[in-house]
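One structure is given below, represented as structure tokens, and several questions about it will come after.
Here the complex is missing one protein chain, while the rest keep their positions.
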Amino acid sequence: MKDALIPQNLTKDDVAALILAAKKRAGLSWDGIASAIGMSPVWTHSACVGMNAMPPEKASALVAVLELPAEAAEVLSESPTKVWSQTVPTDPCIYRLYEIVGVYGPTIKALIHEEFGDGIMSAIDFDMEVTRVPHEKGDRVKIEMSGKYLGYNAW
Amino acid sequence: MKDALIPQNLTKDDVAALILAAKKRAGLSWDGIASAIGMSPVWTHSACVGMNAMPPEKASALVAVLELPAEAAEVLSESPTKVWSQTVPTDPCIYRLYEIVGVYGPTIKALIHEEFGDGIMSAIDFDMEVTRVPHEKGDRVKIEMSGKYLGYNAW
Amino acid sequence: MKDALIPQNLTKDDVAALILAAKKRAGLSWDGIASAIGMSPVWTHSACVGMNAMPPEKASALVAVLELPAEAAEVLSESPTKVWSQTVPTDPCIYRLYEIVGVYGPTIKALIHEEFGDGIMSAIDFDMEVTRVPHEKGDRVKIEMSGKYLGYNAW
Amino acid sequence: MKDALIPQNLTKDDVAALILAAKKRAGLSWDGIASAIGMSPVWTHSACVGMNAMPPEKASALVAVLELPAEAAEVLSESPTKVWSQTVPTDPCIYRLYEIVGVYGPTIKALIHEEFGDGIMSAIDFDMEVTRVPHEKGDRVKIEMSGKYLGYNAW
Amino acid sequence: MKDALIPQNLTKDDVAALILAAKKRAGLSWDGIASAIGMSPVWTHSACVGMNAMPPEKASALVAVLELPAEAAEVLSESPTKVWSQTVPTDPCIYRLYEIVGVYGPTIKALIHEEFGDGIMSAIDFDMEVTRVPHEKGDRVKIEMSGKYLGYNAW
Amino acid sequence: MKDALIPQNLTKDDVAALILAAKKRAGLSWDGIASAIGMSPVWTHSACVGMNAMPPEKASALVAVLELPAEAAEVLSESPTKVWSQTVPTDPCIYRLYEIVGVYGPTIKALIHEEFGDGIMSAIDFDMEVTRVPHEKGDRVKIEMSGKYLGYNAW
Amino acid sequence: MKDALIPQNLTKDDVAALILAAKKRAGLSWDGIASAIGMSPVWTHSACVGMNAMPPEKASALVAVLELPAEAAEVLSESPTKVWSQTVPTDPCIYRLYEIVGVYGPTIKALIHEEFGDGIMSAIDFDMEVTRVPHEKGDRVKIEMSGKYLGYNAW
Amino acid sequence: MKDALIPQNLTKDDVAALILAAKKRAGLSWDGIASAIGMSPVWTHSACVGMNAMPPEKASALVAVLELPAEAAEVLSESPTKVWSQTVPTDPCIYRLYEIVGVYGPTIKALIHEEFGDGIMSAIDFDMEVTRVPHEKGDRVKIEMSGKYLGYNAW
Amino acid sequence: MKDALIPQNLTKDDVAALILAAKKRAGLSWDGIASAIGMSPVWTHSACVGMNAMPPEKASALVAVLELPAEAAEVLSESPTKVWSQTVPTDPCIYRLYEIVGVYGPTIKALIHEEFGDGIMSAIDFDMEVTRVPHEKGDRVKIEMSGKYLGYNAW
Partner (left out) sequence: MKDALIPQNLTKDDVAALILAAKKRAGLSWDGIASAIGMSPVWTHSACVGMNAMPPEKASALVAVLELPAEAAEVLSESPTKVWSQTVPTDPCIYRLYEIVGVYGPTIKALIHEEFGDGIMSAIDFDMEVTRVPHEKGDRVKIEMSGKYLGYNAW
């Protein structure tokens, strides 16, 4: 009875599951999906799994490419609440990134202060690329991040 | 009496304090110090603050450039124990990097798996660069990381 | 012997202690100190206790007003590492602010998204004022924060 | 069999879901809903998502405006149990507020003590407003909080 | 050299140590000290160990009664920063109080809501008494707390 | 199939939900329910929400008063496992009690030791009352706890 | 309705449950399953419970041996997200391993540094064997781990 | 005055510092020290840094080899209190071991149960060896642990 | 569809629920059940709630005594994964045991070392009895634990 009252709208997690199933069915890569909607793979994946909001036209394009239910477009363009439950990630692939922050965080901070002044690299006005770099001793993963420098203001 | 027994060798923290004081005295930048010893600024800072070990010849070069006590060279070339005490860093400049791992970690993982297979980006066979990118709406911080791809083996 | 080697520079904590002692000795209020250096009380206190960096001319002005040792000016203008050790603050005056974030955080987020789009209020390009508002049923504390809206970019 | 015994009343979370669905259906903003029941947007949102209790007449007004089931009015006027599960919030929009408490908490405390004496700003006899302030370098979010000063008593 | 620069003022912890030593020397009880300055034992102890601020005249009276150094009076009247480092206290005498909050907290909340409405018992406008109640099966500790009811306001 | 095997007995949580629904239906207060079974409101609420065990005759009385299913009486008289999931409670009404333990815990401990000797106030042989005290500046919540003094034994 | 939209693919946990049931039904040991697919018992168990990815031909072999649904092969060969929820494991058999890391971790580190230089043992290019060693005072468990040495690079 | 009363005996940490200094002075390796006292390198290092107790004759031998003060022998043979402060180790070399426990702990448990029955591998009646294994694609670190199987008893 | 694929075997938790229901139905005590299968009450309860594995003949005996489904016997004899989710238990009856470990743990350690040497009391080769001891000032709970002494070995 109560269940009938409460609306069961799609959530970002539901849409992510729909996307993953459609991607597998269509045999597409993230790179392919990203190209199809004219965005980068990092941003596209991130928005698909609910960590970024899609502009409406990109959401519509994705719905078309992957033949998702129409309702998904609106969900994809809503502002997400970004939640991660593991303060320290356990997955080895993600943990290594956490370790890099622990080891090199103070270094990055020192170099930013020396080059720019007292401020930070924005994680909002931000973009990222992940690429493969061939190397004779074994190919390398390259991660490039770029964020706007934001200086503290005094008042 | 007991204090007389226990040797008081320089620690990595002591050497870091010596370096910071010498750097200020000499009016050098991290970039300048790094150039002087023929290494990159990220690695140089990291080794100076005790998060990496210096090859002996680089340690000697640094001691010469900054006129540190001779004992410092040996300390700089010892393998460090890498410790950070804040599971979640509070400093805003470092926190933003932690946030990026939380938000984009699963994305980086997905793209590595798609491009390389089941494995990770090494944080050991690894290098990093931090640069300033001029931009009309405000200059940007660029961080480039490169780590060897390591694939899981089955046995 | 080792102690003689290691330089004992003033830290931000040392300078904060010097400022608090000088302030008491001079019988000044934070408001008074802020006026004397032409800045706001919130920013001035924050920089004095080591949570913000002072532009060199403000640091010099403060050193003059409070008759601090000259070395303090340089320390005041260095970029701070912002550390707080209590994840949940215990002091009742500060805890109430933490509680407000817990209770009203999702509300502030919803209103920002509705008014501006997908983004946040900057805590870097930010200012704050704390004032007393007379009220017949008991005076009130007014806290006004203003931060630049930063929108997520898609790429 | 057991399920039949246990009553399935609406919870505050259920009502929040009903409100969000009705709001979307009706194309209303929080500002619009707040106006319709004669209250502020911050308080209205907070009560709708279950972080504050509505006076019965406001609850009835809301039920009328959004065409909610009658049972919702009673739920909206019950005293909530305020729970947040993330000691440190991960969502960037909310984290920035947490960061502001970490950085500026001791400053706010010092200024309250200087202006009022030994006491705190109440988080109960409290109100808040979130507004947009146009600015040539980018519009700003303004948050104004006002809470009754409560002085410690000695006995 | 640096040590000579930094002022070594008495802290609240120092004054607490002075008080405990003077109390032992004088053979006084907390009850006796409280009577001598015309306050209650709970408040007196709390202020002596640095968890409350003393009005100047009470601080002076205490300094006189216990023959403390004059500087202590000012320290006693400063607003304390209330810090406790154990989130869950381990001392059995204090843990039992924590357990009571865990077990009976929701009950106290329900009864306050039923009797007063949506609000809380203030921990600021608050007083407490601890007394011994003779009982044939073993004397009992009686703790009486009284705090002003603070109702949430809607705006 | 498996579900058919596993018995679905009422739990203490189920019974609490039944009681809350019956209480609302009958328009009773906790005070009224407590009177009806001849017990205090604090203990009655606590046992109803599963934090205390009811003597069988009180459980039967409650079942009669609230017209609960007969099975509920047995559940009410079972020894509960007392669990609270928030180490630090977030609800403001309960947090204030936690804060009081943090601020005044050491004081209560000191006064118990001075008055009784080395021991504690029992949280088991314990009772509590919550009452409203009229006051011209705003009514007050009064909480009275009484627990048997338990002295440590030496052996 | 919503449930109908969301695809219900098998997860790694589902496949693990299928494998455990099939293993019990077939009366096979881990050793037997491992032999049947030509891999080691440690790796085979780990991949079956979702902590490693199977090469497609091994996944197919396992599906054949255990008569699993065809869909399981694809799930077994996907890259897992490795999650463990207990920071400190409580199961005594696993805790002892954690304790060994706590007690002997610094020793292993010191010996690696002495023998190899500044680097680590890889947990990715890694294999392990668990065997029984007969012993007159009680048989022993032998665990052999082998991981590639990875040296830090300087740049 | 108080300092004169309190005895300042060497602690295990003091002795570890003495050993590390003597080792460096003598140009010895852990392997060399272990040989000199007729024990294994893992156990020798562990006992030197205070994580195991030395039988008196081994302690005396070590004191002789490294020319330590006589008092050190007694300290080395005392039962240690084994403490590690980081629940999750941050040093990459030690973290990888922690990760192996997280990933393979359930596998080791399953294989022990299958081979031995319900029990564990002892971490007390335990030994370990760390060796270098040449390998054409890069040498490997081999860690061999052996612990007595301990079966649960039923009573 | 997916649900049909996944086997729904009884878990240890399911069997515990079956046992508790059968025990209530049969009006048996733990003491009675233990006698009926010829084991002690502590071990019997522990194995019934899934914290120990039953030898097959004891499992069969229990199934017969309590008229459980046959499948339960196999589940009872499987090696359990011992999990407790509260690092610090909140239930007062269990917390007191935790407190005893906190207060007397170092004492037990010191006495074991003095009497036996460097080692521990096993928690695996272990048994326990809980009994009632009549006492004129109130009966006492007696807990007797016995575990094999395990000495550290040097190698």
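A, B, C, D, E, F, G, H and I are the chain letters, set down in written order, and residue numbers restart from 1 in every chain.
Criterion: contacts are C-beta pairs under 8 Å (C-beta built on N, C-alpha and C of every residue); 3 or more make two chains touch, one makes a residue touch a chain.
Small disclaimer: the values here were computed from a predicted structure and weren't measured.
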Residue, one of I:65, I:88 or I:154, that touches the chain absent here: I:88
For subunit E, residues in touch with the removed chain: 8-10, 14, 17-18, 21, 69, 86, 88, 90-92
Hidden partner chain, residues of subunit F it touches: 39-40, 42-43, 47, 52-55, 58, 79, 81, 106, 109, 113, 117-120, 122, 124-127, 150-155
For subunit H, the residues touching the chain missing from this view: 1-2, 5-7, 9, 81-84, 87, 123-124
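FYI, only the chains that are shown with their structure count from here on.
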Touching both subunit G and subunit I (chains): H
Chain whose Cα centroid lies at the greatest distance from that of subunit C: I
For subunit C paired with subunit E, centre-to-centre distance based on mean C-alpha positions, whole Å: 29
Approximate Å spacing (C-alpha centroids) for the pair subunit C, subunit G: 50
Residues within subunit B bordering two or more other chains: 9, 42, 81-82, 84, 87-88, 90-92, 99, 102-103, 106, 109, 113, 119-120, 122-124, 126, 150
Interchain contacts (touch definition) - all pairs: A-B, A-C, A-D, A-G, A-H, B-C, B-D, B-G, B-H, C-D, C-E, C-F, D-E, D-F, E-F, E-I, F-I, G-H, G-I, H-I
